[in-house]
Each structure stands twice: as structure tokens, then as C-alpha cells.
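Missing here is one protein chain; the remaining ones are kept as they sit in the complex.
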Amino acid sequence: MALDITWTKAWIARSADVISEHRTDLTTLDRAIGDGDHGENMDRGFSAVATKLADLSADATPGDALKMVATTLISTVGGASGPLFGTAYLKAAGAVAGHEELDGADLVAMLTAARDGIVLRGKAEPGDKTMIDAWTPAVEAAATALAAGKDEVAILVAAAEAAEAGSAATDPLVARKGRASYLGERAIGHRDPGSVSSALLLRAAVDATTD
Amino acid sequence: MALDITWTKAWIARSADVISEHRTDLTTLDRAIGDGDHGENMDRGFSAVATKLADLSADATPGDALKMVATTLISTVGGASGPLFGTAYLKAAGAVAGHEELDGADLVAMLTAARDGIVLRGKAEPGDKTMIDAWTPAVEAAATALAAGKDEVAILVAAAEAAEAGSAATDPLVARKGRASYLGERAIGHRDPGSVSSALLLRAAVDATTD
Amino acid sequence: MKKLINDPKNVVEEAVTGFAVAHADLVTASFDPIFVVRADAPVAGKVALISGGGSGHEPLHAGFVGFGMLDAAVPGAVFTSPTPDPILAATLAINSGAGVLQIVKNYTGDVLNFETAAELAEAEGVTVRTVIVDDDVAVKDSLYTAGRRGVAGTVLVEKIAGAAAQRGDDLEAVAAIATRVNAQTRSMGVALTPCVVPHAGEPSFTLADDEIEIGIGIHGEPGRERIQLEPADQIVDRLLAPILEDLPFASGDRVLLFVNGMGGTPQVELYIVYRRAAELLAANGIEVGVSLVGNFVTSLEMQGASITVLKLDPELEELWNAPVQTAALRWGR
Partner (left out) sequence: MKKLINDPKNVVEEAVTGFAVAHADLVTASFDPIFVVRADAPVAGKVALISGGGSGHEPLHAGFVGFGMLDAAVPGAVFTSPTPDPILAATLAINSGAGVLQIVKNYTGDVLNFETAAELAEAEGVTVRTVIVDDDVAVKDSLYTAGRRGVAGTVLVEKIAGAAAQRGDDLEAVAAIATRVNAQTRSMGVALTPCVVPHAGEPSFTLADDEIEIGIGIHGEPGRERIQLEPADQIVDRLLAPILEDLPFASGDRVLLFVNGMGGTPQVELYIVYRRAAELLAANGIEVGVSLVGNFVTSLEMQGASITVLKLDPELEELWNAPVQTAALRWGR
């Protein structure tokens, strides 16, 4: 399938669904090493996003849709994840601005811009036990797939799988950013909630290709 | 035995013991229909009384000892029971002032004065579910025993038994004085704590005759 | 029972010690017997105001000692009236010759102990008047009870009578103002959770996870009825209806609306209660001229709140707004 506005809207709709489905799980993870609101925060944001999806003009591009997600998340989520995901979608939108359809290079540019936006705002490095631990392997896997000549769907699959593995790999880490950093050693054995929601969003991008 | 200062001191010492023993029971009764401090209040007062017992001068009369109880209770108990029992002992002391040894008439005068003192301060009538429901039958039984020519011990026994029966008879009553009056019908089935402590004090007077 | 205390026996003494050190500019504490007076007591020529009662209701009463309010506060053991001795000692410490007004919450223990203290003070040549506060509409006022309880309205009586004394009113006038405030004040409260008296170590009553007690007293005494937890707006309706009926308050009245926290209720909840109460008063044509929201008459860590309404007149409103400088209530200086 072509990764056009239809796919982008399907991705966003699936994102809202999957976040709503995992609301309690995300909050439970956050209760263990944060303040127990990540699911609530993300769901508030993506519910607002879902509502606005219908309002997108008929000739909107994928970049327009991503920008709507960005501004909606920024203005509804709050907390740490609001500005971080907001910036990610804003930079992603910028990377593909004007394109009607996204090819493999666009996807890699989009994911890279999103990751860089999160780093710019949050200053986290890989291994700090944050959402960056999902995004960085995702960007790398996507770039590798593109270099290996894989198609768009395969690139998205590579990114989602890498994000899921990266998220799981946060379990043994001590956190150095966000609320979990207050816990020191006590964070060990818990998965970072922001990395889980990040992986869910990237998996939704894959699933949207079959909608 | 002669009801002299030795008996009076024994009565006071036994009173302190018996209140201390029943501290929790009295508080539990008060928790049901009051504010759960009657045992605590009485024990605080009679502990102070017990401490002062040794300080009584060698030539103290029963009236002097009762006056010491009165002023100590007034200045240590607080709550409703402090001024009420304080007044009772103060009036009792006045009724036997100067007497070295108490005869049957003295006992009846003493109990009557005590009861009248409580009524003067607290304005309760028989049947209001207060300590008066122990004191009034006690006074009446003592007067009847005196009129029937009973000896001092028998008069004290009659008073104690009547107080115990009077206290038990508070169970089915609705309270019209004190905190329990806030409860209306909900006080039914509970015994008035002040009537129980009153009966304990009168029983201690009997037991002190065998010390 | 988890509390930030040392020996339960020392709770009152240690708390008063801390209070007196923290507010040394406002108050002086005595410890044998225990009472708190204005740092500048006795204030020459001024009628002196004294109040007191069981501890556990803080900031009542010591938090209201200072310019424009109380001259002395006498804290008893937790939830137990003080004895006459400290009341007498405090009375003598604040009397400047203009007489002393006792403000006493209507509980048998408080009434009797203050009465005894008043007799002893009169015997020492002090003129004493007493005003009994009984604002709690949860309890039926009849010949067959000890009468209504004194609850949150006590703060209003203390503030307004304190301002009257501060402006120079004589003893009879201050007593008359205090009596008027009490007569025009009605309160009712709700408890969501019980409280634990330190030396008792167990809750004064129990409530199921979904139960609340309507008409609770400030010592955890039972109220009118125990019901299932409801939305705040419905609870407010239940508290305010008997208050409005009792005086009765009527359309056109101007009132002071006071939402009081019982000690363990977050401030957001108090303002949610306030919001509904103000809305209801407006719907009844009653204008809120003055508002007070916060923990002023508490029951240790009890969760719950009470609503108090005072019918204002221009004099009472002016006296309420007059400067006051105490640990818990302060404005105008």
C-alpha cells in the first residue's frame, strides 16, 4: 500500500485505539517507577487527537496530519511525555512536509527527526531508561533496512521490532532522566512506560499498512 | 470496723485501684455513646488522688480526705465527670466535716450531699441516663437501711447494690444529658459509663471495710 | 495508628511548646498549668476574651490568640475539656480590670469546668461573663438533650467578639455581640473517615469504605445519619438544607459562608464544597458577603468538612473585617 494520507490517518486512529487499550498497563508501569499517570496522560492526548482527525481537510498531507498530532499532544497531555511526544511529531511533520506519499527515505528521515526532537527537549541518552531507548534502536533498524533496499512496510516493521526490543531492554537499567531517576537502584527490574508507549505507536504504524 | 480515717484512706486507695482496673472497660462504654475517654479521665484523676494520699496529715479526718479527693479530681479530670465527681466529693466532705468517725446517719448525709452536688452542677434527673441513675437509688437504699436500723457496713452494701442495679437500669434509656443525648434512640442498649464508675466507687467503700 | 508524635501523653505539651516558640511574637505559653495568652497580656483597659476546650481541634483555640481576637486559650487533653485550674490561671493573667468574657463550646464538660473557673475567678474579684456557642444544627435543640454542640461557628464568635473588645466595647457589649453572632450562626458537618485520639490508639468510630456520617460532631460523635458516599454536590445539599431552614435564612440575607475542613481533607475538596454551597445560596437569593475556607476547627486527621453560615449585619461585617493578627487568622496588620 502507498504510505499516503490515508495510511497516516489510519496510523493515527490505530495509535489512539492502542493507547486507549493499554491505558491501564501504561499507568501501572508508571506507578511502579513514576507517578502513575502515563496511561492517563497519553490517552487524554490521543483521545483529543482522534476527535480532531475528522477535521483534517480533504487535501491534507501526511505532514499536516502529524503536525495536528503534535500540537494536540502539546496542548492536552502535559507532564513530561506531552512536550516530548509533541516535539517528536512536530519534527517528524517537518521532515516530510509537503510530501503526498512517503517512501523509505522519508520514513527514515521522519523517525530520525522525531528521535532528535525528543533528545533536543529531554537531553536523554541511550541507556538512560527513557523513551529514547525505544526510539534510537528504531531509527537505526529503519536506516539499516533502507540501506538493505527493503520496502516501506519492511522498514516500519524493522522500526517497530527494534522499539519493542529496546523497550524490553530498559528493564535492568537504572534511570538517569525523568521521575524514575529519583529511585536509583530501585528502578531496576521495571520497564520504562514511555518506551512502551513509543513501541505501541510504532507498531500501530505497521498495522495501519494492512487497514 | 470503725469508719474512720483509716477506712476512708482504704476506700480512696481501693477506688484508685478499681478505676485503674476498669479503665479500658469504662472507655469502651464511653466510646459507644460518648467520646471514649471516661476511663482515661477517671484514671488520670484517681492516679493523682492516690499519689496525694500519702501526704494527708496524721490527724486528718474523713472529711479532709474527701476534700483532697474533690480538689484533686476537679483539677485533674476535666471533661464532664471531673466537675461532677469533684462537686460530689466536695459536698460529701462538707456533710461530714469535723467527724472523726462516721456513723450510719453520717453515711446517709454524705451520700445525699454527694448526689445533691451532682444534681446542682449537672441538672440531671433520674432517668436521664447519667451517673445520677446510680447515685439516687444508692442514696435511697442507704436511707432505707438506716431507717431499718442497719449498721454502717450494711448501709454501704445497700448503697453499692442499689448503685449497681441503677447503673444496669440505664441500658434501655435514651439519654437526656451529656454527650449520649446527641444519639437519641441510638443510645438504647448501652450502659452509661458514669453510672458504672459511680457504682465501682461505692462498691470500693464496702470492700474497704474488710481491708 | 501512625502519628508524628512522641509519647501520646506529651502530645499537648509538646505541641504547645512548638506553637509558643514558632509564634513568640504573638503569644506566651505557661505550662503548669498549661495555657496560652497574648504576648502583650493583660491589655490595659480592654475586655479580655478567653476560650478553650479539648485539644485536637487546632488551630482552635490557641491559633486565634492575638490582636483583635482571643487573649487566652486553654487547651485540655485531646478531646477533653481543661480543668478549672488553668482556666482560672489564664483568666487572672489576662484580666486588666475590664472583665473577662468566656467563649465556651456547648459540651457538658466545657460548660462545667468553665463555670467552676468563673466562680473561682469571681471570688478573686474578676468580673466574668460567659457565652455558650451552640451552632450545630445536626443535634436537635430541646429540653431533652444537652443542647446543640458548639462547632465551627466558634471561630466566628471569637473573631467578631474579639474585634468588639479590641475597639473598646465594654464587657456587656462584647458579650452581647458574641451572643448575637452565635444566635445568627448555624453549622453542620460530614465525616468521611474517623480520627484516632493519640492515647486511645483506635478510631473513635468506624465507617465502611463507602459510608459517610452526616451531622458528625467535632469529636467524632455520631450525627444524624450514616449514608452511602455520594457526589460532593449532593452532600453539600444535605448539609446546607437544615442550616438554611433552622434560623431561617431568607432571600435578601447577606451572609458569611465558611467551609471548614476537619483536618484530613485536601483543599481542592473544600473548594469543591464551597463552590456548590455558594451556588445554592445564590439560588436562594442569599448573598455571600464574606468567605472563609480552610482547616479552622478540626478533628485531628478526620476527613470531612462542615459548612457554617452566619447572617451578617453591617456591624458584624465591619467587626469581621477589622484587623486581626493571630497565628491562624490574620489581616489588616
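Observations on the structure shown:
To keep things simple, chains are lettered A, B and C as they appear, and every chain counts its residues starting from 1.
Criterion: a contact is a pair of C-beta atoms (placed from the backbone, for glycine too) under 8 Å apart; a residue touches a chain by one contact, two chains touch by 3 or more.
Everything numeric here is computed off the predicted structure, so don't read it as measured data.
Under the touch definition stated at the start, the shown chains contacted by the missing one in the entire complex are A, C. One of C:Val43, C:Ala173, C:Ile227 or C:Ala278 touches the chain omitted from the figure, and that residue is C:Ala278. When the whole complex is considered, the residue among A:Lys52, A:His99, A:Lys150 or A:Arg176 that touches the unshown chain is A:Arg176. From the options A:Leu26, A:Ala80 or A:Met110, the residue with contact to the chain not on display is A:Ala80.
Of the residues in chain C, those that touch the hidden partner chain are 2-7, 11-12, 14-19, 21-23, 55-56, 58-59, 63, 78, 190, 192-193, 209-210, 212, 229, 231-233, 235, 263-276, 278, 288, 291, 293, 295, 298, 300-301, 303-305, 325, 330-333.
Hidden from this view is one chain, which touches chain A at 27, 31, 34-37, 40-41, 44, 74-84, 86, 121-122, 174-179, 181-184, 186.
Everything that follows uses one rule, which is that only the chains that are shown with their structure count from here on.
Per-pair tallies of C-beta contacts place B-C first. Work out the mean CA point of chain A and of chain B, and you get 78 Å between them.
Chain A and chain C have centres, each the mean of its CA atoms, that are 56 Å apart. In chain C, there is no position where the chain touches two or more neighbouring chains simultaneously.
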